[in-house]
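A single protein chain has been removed from this complex, and every other one stays in its place.
Showing chain A:
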Amino acid sequence: MSLVKITGLHKHFGANHVLKGIDLEVAQGDVVALIGRSGSGKSTLLRTINGLETIDKGELVVDGAALHDGKGDLRALRQKVGMVFQQFNLFPHLTAGQNVMLAPTVVKSTSKREAEDIAKEMLLKVGLSDKFNSFPDQLSGGQQQRVAIARALAMKPKVLLCDEITSALDPELVNEVLAVVRQLASEGMTLIMVTHEMRFARDVGNKLIFMHQGRIHESGDPKTVFAAPQTPELAGFIGAVQEA
């Protein structure tokens, strides 16, 4: 029984056919790394999983919440799917604690006290329990991104989507964020991440998906796939990344 099931998914941006029939299953506890060149459709695919991009055709089911050809209950889907963005996107007018508390109180009608407990727990989990009352602009990029992870986790999602979450960070801040993700993975959180951190994808991921021209071009166990890519496109991509 897969947690996320995508069947025959198509997506166009105008005349541009960006996703050309994606079939993908993700099981509970999987850590999936989506890689590929820019424009390959990996970010778009990720964003369709919580409805930030509409789906033209195909089916998406996450733990029972379904979209058929793009139609269905988006908010039900989004309660199952958390998302962390490249640019953090914290709410700048709220403190770190309030950022984490907002969705539980507003969407799930959790009491303020309970939401506060959840927020404290989540901030502790990402190592920022002392930053509850700090505003985003008082935090470093790495800290902001960890608050963003705590904010997503506070909704108790079944799966967490990570969209290049270390790409906007200074190099010395990347590891503190990756450490949090690594810990989540070890706790059994289901993760789907678009990433350029190939080593991280290999070490932490148990499934690698290489996107090419709107299709899943090659996939499998990261260690095997990295060691012996089956297609020239993936071999070329790995080569290009390693040179950089």
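Here is the rule we go by: a residue touches a chain if its C-beta (ideal position, glycine included) is under 8 Å from a C-beta of that chain, and two chains touch if they have at least 3 such contacts; residues count from 1.
The rule is short, and it goes like this: contacts and distances are computed from a predicted model.
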Record-based protein name (UniProt) of the chain missing from this complex, from "ATP synthase subunit b", "Cytochrome b", "Amino acid ABC transporter membrane protein 2 (PAAT family)" or "Xanthine dehydrogenase": "Amino acid ABC transporter membrane protein 2 (PAAT family)"
Touch criterion as defined above, residue of A:Val62, A:Ala103 or A:Met211 at the omitted chain: A:Ala103
Residue among A:Leu45, A:Val62 or A:Met83 touching the omitted chain: A:Met83
Which residue of A:Leu24, A:Leu45, A:Ala96 or A:Ala152 touches the chain not shown here: A:Ala152
Contact set of chain A toward the excluded chain (per top definition): 50-52, 75, 78-79, 81-83, 85, 87, 89-93, 102-103, 106-107, 135, 137, 148, 151-152, 155
